[in-house]
Each structure stands twice: as structure tokens, then as C-alpha cells.
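Just one protein chain is left out here, and the rest sit where they should.
Chain naming follows the written order as A, B and C, and within any one chain the residues start at number 1.
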Amino acid sequence: MIGPSGPMLPLVALIWPLLLGLVALLPPVRAHALRLLPLAPLPAIGLAFLGGQGVTVVPDVLLGVTLGAGRPAMLLLTLTACLWFAAAVHAQKSMKGTANPAVFSSFWCLTLAGNLGVFLAQDVATFYVAFAAVSLSAYFLVVHEATAEALRAGRLYIVLALVGEVCLLVAFLIGASAADSLMIGQIRLALADAPLGTFAVALLVAGFGIKAGLMPLHVWLPLAHPAAPTPASAVLSGAIVKAGIVGLMLFLPVASDITTIVIALGFATAFGGALAGLRVRQPKAILAYSTISQMGLVIALVAAATRSPGGDMAYAAYYGFHHGLAKGALFLGVALVAGSRGRWRSGGLVLLAAVALSVAGAPLTGGGLAKAAAKTGLGAWETFALTLSAATTTLVLGWFLVRLAASPTKHAEDDAEAEGARHPHPLIAGPVVALALAAVVSPWWLWSAWSGLPADYPMRLATLWSAAWPVALGMAAIAAMARANWPAGTLEAADPLRAARAAGRRLAPLKRVPGSLATMRAAIADRSTAAVRRAGTVAAKGAETLEGALLQWRISGLAIVVSVLAIAILAAR
Amino acid sequence: MSVSLAIVALVTAPLVAALIAVILPRWGPWLSLLVVAGNAAALVVLIPAIVSQGALTLPIGGWQAPLGITLRADGMALAFLTMAALVMAAVLVSARPEFGGGGEVTETRRQWAFWPLALLLWSALNVVFLSRDLFNLYVALELLTVSAVALVAIDGKADGLGAALRYLMFALLGSLAYLLGAALLYAQHGTLDIALLADQAIGGRAAVDMMAVGLMTAGLAAKTALFPFHAWLQPAHSGAPAPASAMLSALVPKASFAILIRIWFEALPGLATPPLLVTLGAMGAIAIVYGSVLALRQTRLKLMIAYSTVAQIGYLFLIFPLAGGDSYMQPWAAGAWTGVMFHALSHGLAKASMFLCAGLWIVAAGSDRIEAMRGLASATPMIASAFALAAVTLVGLPPSGGFTAKYLMLTSAFVSGQYVWAAVLLIGGLLSAAYLYRPLAVAFARDGDAVFKPVPRLAQAMPLMLALAAILLGLASQGPFALMQIGRPSSAEAGLQ
Amino acid sequence: MSATLPILILLTSLVPAFITFFLPQERHSVRNLLNLGGAVLKLGLIVFMILEVVQGTIYETRISFAPGLYLLLRVDALSLLFVSLSALLWLLTTIYAIAYLGNKPEMSRFFGFFSLCVAATTGIALSGTLISFFIFFELLTLSTWPLVVHKQNAKSIAAGRSYLAYALPASAVLLIAIIWLESSVGPVEFATPANLERLDDNSLRMIFALFIAGLGVKAALVPLHGWLPAAMAAPAPVSALLHAVAVVKAGAFGVMRIVLDVFGLERMETLGVGLPLAVLAAFTILWGSARALQQQEIKKRLAFSTVSQVSYIVLGVALASPFAVIGGLVHLVHQGLMKITLFFCAGIFDERAGITRVDALDGIGRQMPWTSVCFSIGAIGMVGLPPTAGFITKIYLGIGAMQADAPWVLAVLAVSTLLNAAYFLPLVYRIWFGDAPTPVPAGGGPTERPLGLIAPPVITAFASIAVALLAASSFSPLAWATLIATRDYLR
Partner (left out) sequence: MASSSIFGLCGALLIGMGLYGFITHPHLLRRLLAFNVIGSGIFLLFGATAARLPSAATDPVPQALIITGIVVALAATALGVGLVLAYARVTGRTTLPEDGAPTDPGKPPR
């Protein structure tokens, strides 16, 4: 036994939520298990702000756990920890009285641990375990409400998550054997020219793409994110998708053969996701599509950073950081708006509109800063695409606000209470406000450290213009569509599987194949046993006939006499 | 001196006891126990003596061959004697309920006849194993045949009498052929002593010798029930009462087989030719498959066991092609020869056990149809275990004597490149598993609701003892193996060619 | 001491076996004490032995049958791996069996053969020669039959027949292989490399094929696996024993012995038999999974899953690269822990709630939480998802496949994982999210007591996570497997 070495805080950050998850299952704690949730990310928040330099090695656990986070990963870890904390605070109120709080809390903690783990893991086994933890236990967050659509969404989610796991496993195995090491850094280097390396990279993109909602692997996302309880939706859309992003950051090798394809897919997702969001009416589903779109951009940024050896993931991380905070605010804000009336409701909507603008990258917002920084790492047409994506984002988030404003006030449990309950509970509003502020403001604070650009760069006219015109374009489109009485949005909720279902119907006859194969196998087996049996019967009949003959003394006696001669003759040879 | 006494006692004690039992029928059961004890004592004296001094030769009355008759106790003889003693002990103990009278019923003829016949049979057996004089062997073989035939007919029913007569026909013709062969040998060599014959016949390949071996081999094969001379066996063995069947199946064929071994391996090894050896082996092989196939078809337990004997006798004849097939890679000499001996011994123990089991089951179930045994395993667990262990031996699964036998034979077959015999050995094993499985499976089934007659525990213990002995033969095969090497003919190692 | 210890270990199960046979049915406390005592004692002796072996003691016992035909019990690292697994799981299975079977009839017979079966497994593990291996292998076949037919109904009798119908011809084939080999190269001891040059390559290939065919029945390689699903008619502890501890494992262990000790990895490579074996194993993995998908009975599904899982072990040694061998070795333990958990749980579902079919599992999770949790862990492990033992195996096998330049194995692993998920996760889904068909009467639901029933699966489920979490520690099965592979076989 060799004890762990290096800083302990990363280890504690991972183990602490796991411990809390177990504590949540203890009988005396079970009923109040939700109270534990805000405690879970605290060590991680500590880690994020104290900073963890150095590498933690725990040689005995798994295949030797190595922890440590690079600068981009640490930024995302900060985001994740904060978002989980905010969501946990939100859950104190919004999920009060939910069924099975212990199970929910337990999986919440497990998912959190996994989510933190993917940022900290330095070896592939730990990463895989963490990724599986975040990926698979999130299933229980999705299906927590156990409604029919939640279960349906959960099924699709788990199937794709498993496919993703398998893709990743195969890719990791190829990489680890090529690198002859389990260290992610070496695997990344080895993947560049390993045998089957390109195939492995494709699998990596598929595996992480599923998690991050890369089209066309995004189908689960608009079903699963809205189905979960609101705090869970927030972490799913804000933090958990970042597991896919960080995976790509860590593993995508420099100058891979398919980098360009990944970039193209990323941008396609960015536009496709946003436009697809216009087809649905449910606010959370629209947000999910927005997440798909944003993640497409981030994936494109990550892939772009791998084009040359010196590429920096910082822009992607910076962009992702902002998106996570903002998306968390938006999802939590849905509950805020739905749960309040009057001016509280209007205030909420305004707040969310501000956040939405930030996501779209309006000038001087956090999102605008992130976009401005991101553009520096891109080529010409990519820059244009990124700029233009702000228009579609504006459009889809505008549509979101419209739908949210139109959604009925949901106040079922509080109806019996006084009218004074019109204003939202602080535990609901607090996190939303905090996240929104953080989303809009904190990129300013991080600007010079992460963009590498002068401090006045966001205020320059060119920057402002390139941020403003697409947003304006998007707003114009909103106005146009509002005038046309919103021709979009024919579906209540997302239904990405229609094609699949149709294909399934067409392929339904194939279902009979295993059955008929089994029948055939059984028939062959029966026939061959019957043949063997027949042969056996024939042989036995023959033997019985012979036996009857030998029983006659005339034959047997003669046989003895003949055999005397036969033996004598044989002996004479 | 005590050694000579022991040898003589092995021959005479059962004989004397048989004569007394004829006169004093009531004493039969007790006398048999006495003989069992005496026999055991004699073996206890003999085995260590042989192990320390090697094979012992005892000219009876001090008359040396060729005029006198020689008894010779070598390893093989002692192994067979021991096996016979075990089987006889179990048989004689198990026969008490059926033939002991016990006073509750008036004595019947069969109760009177059983004990002398069994003891006579035993005496004749012991002589066969010990004697080295071809004519003396003839007399013993006849005595054996007569008592065996009489045992088959002991019930006095039509089936038994018919089976006995059929048996008698084969046996008489076999005896006559053997006697004629012996006469021819005497005419050629002027002696009937095996050792002297071996000295004389070295190098010679006289036509008379060939005729003589032809006669003797065919005659003995008929008595051993080698295919295709086995037609008498199945009615005789299945028709007799269970204890008699046990003796008939386990011991009687071994006697004629032992004489065959003495003739071929000790007296006239020079006469063997490859085609003859292959022919004898082939007959054995056919017997294995044929007997097994017929055993599979039987619906009556004793018939099935009898056919199993037909098959198992086939293995014995594989000794002819296989002996001598051992290579420098194996540390043993005469592996195949010893293997066949192991087979003879373990088959004797297991088959006796199986017939005793069958007898008890038939009594318990009131029928000898295999189907009637349904559920008997729970009612009579000891019998079921005995039957299962005996089956393990007969199939040749480890760790049993049957396995040791099969292993030694198989190795010889492979080393000498005679893969056909190896295939026969394996197929025979599988077929025997197939037919022995059926009664076991039926006995293990619980869905019957038949009511069985209780079986006393002592009677159950006897077949179990025999079956355990057969297993023990495999577990502790070192001792028997070493024993059988004492006085082993050199041809056993070199092969018959 | 070094000569008697292997014998003592064997006797710890043989003696209880023989005494148990003669115990009257009603002496259950004596019987339980005897069996548990034997199991605990054996575990203790094995722990002692492991400590001694680490210090370099060599345990070797010879019992001679005939000159050149002897029983050799020899302890090496590989045998320790298997024997300690079987001893541990035997103890748990005994506890479970006592609780499961309670006071049913024919308990003396059952526990007698149960112990005999474990004695045979121990013998297999400790065998130092081919022939000793064969003897114990057959003893295992024979002592398992009464367990398979234990219920004595038509179905179990048929299962027993099919078991023997597969096992006995296989043993004949195995015997041919052994004798063919030994008749040319002399008695084969595992510790000393056999002098295979005496045989030409084609003969060696034939012998290898015969070995695989002979062992393949027990290892349930397709198409020799037919007995295994049928043997589900046996009581649950027997299934657990068959699938996780004894029979199937003995087959896989045998394949390892043949590949690693008799032929050796290099020889296997020069003969070119590794690839066909790997293909066969891969096919078995996929076929078993595909067939499991079609089964609607829980135990049958588990049985086909075993068919598939055990072939991971064979696949590992067949690929013959360092990581693959380690993966194969460690899966011997991992599969045992996970599969026994599943069978324990399936047994509890059957015994306490009468659930035998997949669709009856709906909503049982709330009524039988412990069992359900254990079952879920086992199922996740079988799929190979972290943090259960299955994923360690998969990582090692996958890297090993790349080392062996056989990337197609990765596809097999991937498809197998998905198939495993497809037939296991729906069970887990039903357990936790299915609608219980009838409202459960208050307090009248199925019970998971006594403790002896639920503790073993909890322990094994915990262990199957622990061995993965602490895989890199020096006491884990993985460390042991690495030690075995690097020290003994990968020179």
C-alpha cells in the first residue's frame, strides 16, 4: 500500500460528494437528504478558488488514480462547482416534497462527483470511471419524476449514453495501447499517429459528441434535459454537457485528419440546433436546443484549437464557462418565472432576457466578451460563422422568452396559501440572480487572463459592431416572426425520433429474423437428432436380429467350430 | 510352510466346506462365513509372502512336473484370488436372506443346493487361478462350469432350466475343444505343465501346436462369452438369482480368461501372429459395441447388466493386440497387460455389486423393469450409491479401477499407434455411460409414488462395499499394480509377436 | 507441512462431504456446522498458504497410482488464484445454501455432493499434472450431477442427462488429448515445460484442438454450451456454484493451464492456434449475448450470459499478449464475483417472491431493496460499466487485443458490451421503474431474511466493486493476476 501523494484537495473534492451520497441513504437522513446537496460541491469550489497546483497520485485506487487539472479544465471545474451549488440551493425549495429524496440526492452527488472527476482526471481509467459516473447516474436525474415522457427520454438517453461509453472505451483502448500508458496526455500524443488513430478520434468525437449534443447525435438532449426536475436540467445543460467538451479538449490530438470535419459539424450544430429549437413550444425544450447550438460552437472552437500544435483551449473554456453560467441561470429562471406573478414575473423575464442577450453575445455582455475572445483563434469564414450564429441564438432565445412569457403560472402547491406568495422564494430567486450576474459580469473579470487581448478590446468599435449586428439581425427576425404570428413552433415538445420510428416501422420485419433463426436452429437440431436416433434404431434392430440368430445353437456351435479352424490358420500365418 | 498351507487352504477349504454343506445343509451359511474368513486369512498370509519373496511354486504332494501338478501363486493369481474372495464374501453374505432359510420356511431344494454350489464354484475358481497344469485346469474349469450351470438352474423354472441347458451346450463344447487341444499339446510335447511347455515350445511352430491353440482358444472364448459365442450369457446371467448372477458375471468368465492368458502369455507366446492378434482384438471390439448397443435397448435391469457383461468382456480381449505396446516414454512395463488385468478386477467387483444392487432393487420394486425403479434412490440410498459407483467404474471414470485400466490401455494404444483400439475404448466407455445412466436417472426421479419393500441395511451395505472396493482399486492402484508385476510373464512386456 | 497442506486443504471439503452423506436428514445443525467449519477452515489454510508462498515455500504432494501415473498437488500462483476464489465463494455459497434450502428433504445428499464438488474444484486448482487435473475434472462432473438433478423432477432429470451427455464425451476427448500427448512426451507436469518437440506441428495442433474441445464443454464454448442453460433446473446455490465457482470456471481454468503451462504462449503462437481459439471465444461471446437477449427466464438469461462472459477468460489467454493474459486471469475472479451475485439474487427473487421470469420483476425494487441493489450491481458489472469489476477486465482485454494486433477484438468487446446492456439493463429498469402489478399487502411482502440469504450477495456485490476500485493496490486480484502473468508466463 502506497499512500496518496500530492495535494489532497482534489481528492477530497471527489470523495466528499460520494460520502454525502452514501450518507443520504442512511435511514435517519433519508427524508431530509436534499439538505445535503449544497454541501456537496463545497470542496470543489474551494479547489477552484484556492487553485490546486501539482498532481495528486493515488496509486492504489482503480488503475492508479492521477488527478490534476489544466488551466482550461480548472475554469470549467469552477463553473461546474458553482453551478451545482446554485442548483442545489434552488433544489432546496423547488424540489421540496419530492418523492424519494434520498435516491435523488444520492445520484445527484454521484453525478456531481463524476462531473468533477472528468475535469480532474489525468489518467484514462479515472476519466472513464468519472465519465461513466456523470453519464449514467445522470439518468436517474432525468427520470426522477418517473412520468411517462421522463422514462421515455431516459430510455433514449441511456441507450445513447451507453453507445457513447462504448465508443469512448474502444477509443481509449486504442489510445492506451498505442501510448503504452494510461496518462491522458500521452494518449493524446499517441493518437496522432497510432494505428487506427483516426478511427479512434472519430470514436472520441462520437462519444463526447453524444454527451455534448453534437448533431446528429443530439437526439436525446432535447428530450432529456427538459424532462428532469429544473435544478437537474440546469446542471445537465450547464455543467454535465461540459464533460463532453472537456473530453474533447483533453483527447483530441493535434492536427487530426478529421479536425475540419469536426469544426464543420460544430458549426452545423450551432445553426441547426438553434433553428430546430424554433419548432418546439416548451420553454425548457427550446433551451435544450439552444444548449445544443452553443455546444456546437464550443466543439468547433476546441477542434479549431487543435489545428496547430500551439493551439489554446483557453477560448473554448472561456466560452464554455460563460455559457454554463448563463444556461444555468436560464433553466433555473424558468422555474422562477413559472412560480411568480405580476412584476416579479416581469422582472424575472427581464433578467432572463439580459442573460439571453449575453448568450447571444450582445456587445459588452459576458457572452459578447467570450465571443470576441473566441474569434481570435479562428479563420475568416469561421469567424463569420461564429458571428452569424449570434443571430440564430438571438432568434431561438427570443422564441424562448416568448414561450416562457406565454406559459401559465404554475403555483399549484401554493394556491392554498396567501396571495402574498406571488413573489418567489429567495431560494428560487437567489441562485438565478447570482448566476445571471455571474454570467454577465464575471467574463469581464477574467478577460485579460483568458483572452490574451488588451483590456479595451471589447470596447473597440469593430468589436462592438461585429457583436451588435447579428444580434440586431436576430431581433429583427424575431420582430418579423412575431408579426407573422410565429409560424414556428408546431411541436409542443421535441420529437427528434420521428424518423427513427418510421425507420423502425419499416424495419419491423427484421424483428422476426432472430425468431426464425432460432426456429431454424431448433429444426436443424431436431432433424439431426432424429437422424441419429433413426440410425441408432437401425443399428439396434440389426444387433437384435443377429442376437436372435446367434441364440440358435446350430449357428453358434458352428461358429465355435469354425473359429477353431480360423484361429489355427491365423496362428499358422 | 504356512505359505504352502495357505495355498492349499485356498483350494481345499471351500471344497471341504461344500461337501459338508451337502451333508449338513443347515450349516451352509455358517460354513461359508468360515470359508470367507479362512480365505481371507490365507490371502493375508500369502500376499506379504509373495511381495517379499516373489512368485511361489508349490508342487502338490512334492511331485514335480511333468508328473505332478504345480500350483503357482504369482501376482496376477493373487489379485484375482483377492477379487474373488471379496466378491464371494459379499455374495455369500447377501445370499443369506434368500437362501439362508432362517427357520421360518421349510427348507427348499434351492436353499439346500445354493451353498455347496457356491462353495464348489469358489474352490474351482481358486484352482483355476493357481494351477499351472493344463489338465488340472480342465478339471477345475469343468467343476466351475457344472456348478455355474447348476446355479443357473437352481430355481427349477422353465426359463432358468432352458438358460442352464443353453449354457451347458456352449460350455460342454468349449470344454471338449479345450480338452482336445490339451491332448494334442500333450502328444506334441509330452507335458501339460505350463512352464515346461513354455520351455519346449520356444522357437517351435508345429502345426499341432497351432491346432491345439485354435481349439483351446475357441473353447475358452466360448466359455468367456466372447462375441459371437455369447448367446448363452444373457439368459443365464439374467435368469439366475441375483447372488448367483453376481458370481456368474463377475467371476466365471474371468476363470476361462485367466486360462487364456496363461496359455498365450506363458505357455505358447511364440505362436501369436499379427493377424490373429488383430482378429481377437476385433472380436473384443465388436463385443464392446454390440453388447453396449443391445444393453441400451433393454428395458429390464438384469438383461441390461448381462449385456453390459458381454460388452465388458470385449475389453479383456484387447489385451492381445495391445500388450507390449508401451514406449520408453512411459515408466511402466506391460502397461496394457496390467491394464487389462485391472479391468478384469474392477469389472468383477463392479459387476458383482451391480447384480447385487439389481437383486435388491427387484425385490424392493417387485419387478425387474427399469421403469419400476422410479424413485428408488430416495428409498434405498446406499444401493443407489453402490450402483452409481459401480457404474463409474464400468464407464471407466476416475478415480476408479476402471479408469486406471482404461488409462493404461489407452496409453498403450496411442504409443503403439493403434488408434482404432483407443477409439473403441472410448466409444465403449461412452456407450456404457449411456446405458448405465438410464436406471440411475429413473431411480433418481421422484415423480413416482410407488411403495417399496424395505431392504435391510446389511444387504444394502454389501454391494456398496464391492463398489467402493472397485473405486479403491483406482485410488490405491499402486499396490495392486506392483502386486501384479510379480511373476509377470516377460511376454506381457514385450507383446505377443 | 509443505507436503501435507495441499492434502489438508482437500480434506477440508472431502471430510465434511463424507460425514455429511451419513448424517440423518434431521441433524441439520451438525451438518451446517460441519460444512461451514470446513469452509472456514479451508479459507484459513489458504490464507496461511498464500502468506507462506509469498515467502517462497513450495507446496507439493505426490500420491502414486501406478508408476508414472500419480496425483500431484502443487501450489503455484495460478492455482492460488483459483483456489482462493473458490474457497471464498464456497463459504458464501454454503451460507447462502443453508439459508436458501432451509429444511428441505435430502439435505445430507445435497451438502455431501456440494462439498465433494468443491473438493473436486480445489483439486483442479491444485493439480500439478495433466492426469491429476483430469481426475479431479471428472470427479467434478460426477459430483455435480446429483446437484443438478437435486429437485428430482422431470425437468431436472432432463437437465442432468443433458449435462452428462455433454460432459462425458468431452471427458473422453480430453482423455484422448492427454494420452496422445503423454504417450509421446511422457507425463506432463505443469511446473516443467513439456518436451513438445517430440511431436510434429500438426499433431500438436490436433492435440490442442482436442484439449479445447474437451475443456470447451465445461467452459461452455459455443457450440458446446447447450448443457448450461438446461442446468438451470437446479436450485439457485447450485447454479451459483456451477456458474461462478466450479464447473464453468474449471473449464476456463483448464484452458488456461493448457495454453499457459502445457503449450506455452510462444508455442501457441508458432503453431498458429491462438487466433482460431480467440475467434471461437469471440464468437461465443457474441452468440451467448445474442441468445441471452432472447430469453425470458431470468436464470436462462443469466446462463447465456455466463456462456458469453466465461469466454472473456478464454479470449484473454488466446490473444496471448501481456495485457490480454492478465485480463483473462483477472476475469476468472471478476466474473465469479459478479455472476455469483446475480445468481444469489435470482435465487432470492425466485424463492421469496416467486419471480422466475423477466416480466415478473416489475417494481420489485421497492419490496426487496437489498436484493435489487445487489442484482443491479451485478448487472452493471456484467455490462462492464465502471466502477465494477467488469470494466477492469475490459480495459485489459482491449489493450491486450491491440498489443496482440487484433483490433477486431475491440469490435467484439464493443458489441458485447452493448448486447450485455441490452439484456441486463431492461431487468434493472423493470426492477426499479416497472409498475408492480398488484398492490403489496402491508407487511406481507416478500422478505429478504434470514441474514444468511441476503448477506452473501451483499458481500459479493460489494467485493465486485471493491476489486475494481482498488484494482491497483497490491492485494487486488488484478495485482495477483499481473504477478502471475509477468512472473510465470510472460518471459
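Note that in this section a contact is a pair of C-beta atoms (placed from the backbone, for glycine too) under 8 Å apart; a residue touches a chain by one contact, two chains touch by 3 or more.
None of these values were measured; they are calculated from a predicted model.
The chain not shown here makes contact, within the complete complex, with A, B. Checked against the full complex, the candidates B:48, B:190, B:275 or B:456 give a single residue touching the omitted chain, namely B:190.
Screening B:39, B:123, B:145 or B:432 for touch with the missing chain picks out B:145. Residue-wise, the contact with the chain that is not shown comes from A:561, picked out of A:206, A:540 or A:561. Touching the omitted chain from chain A are residues 548, 551-554, 557-558, 561.
On the side of chain B, the interface with the absent chain consists of residues 66-67, 135, 138-139, 142-143, 145-146, 149-150, 153, 156-158, 161-162, 164-166, 168-169, 172-173, 175-176, 179-180, 183, 186-187, 190, using the contact rule stated above.
Throughout what follows, only the chains that are shown with their structure count from here on.
Centroid to centroid, with C-alpha atoms defining each point, chain B and chain C lie 42 Å apart. Distance from the chain A centre to the chain C centre is 36 Å, each centre being the mean of its Cα atoms. Computed from the mean C-alpha positions, the centre of chain A lies at a distance of 78 Å from the centre of chain B. Residues of chain B in contact with at least two other chains: none.
None of the residues of chain C touches two or more other chains.
Residues of chain A that touch chain B in their complex: 536, 539-540, 543-544, 546-547, 550-551, 553, 556-557, 559-561, 563-573. Listed in rising order, the residues of chain A touching chain C in the complex are 1, 59-65, 125, 128-129, 132-133, 136, 143, 146, 151, 155, 158, 162-163, 165-167, 169-170, 172-174, 176-178, 195-196, 514-515, 518.
Considering their complex, residues 327, 329-332, 338, 378, 381, 385, 392, 395, 397-399, 403-404, 406-408, 410-411, 414-415, 422, 426, 429-430, 433, 437, 441, 444-447, 474-478, 481 of chain B touch chain C.
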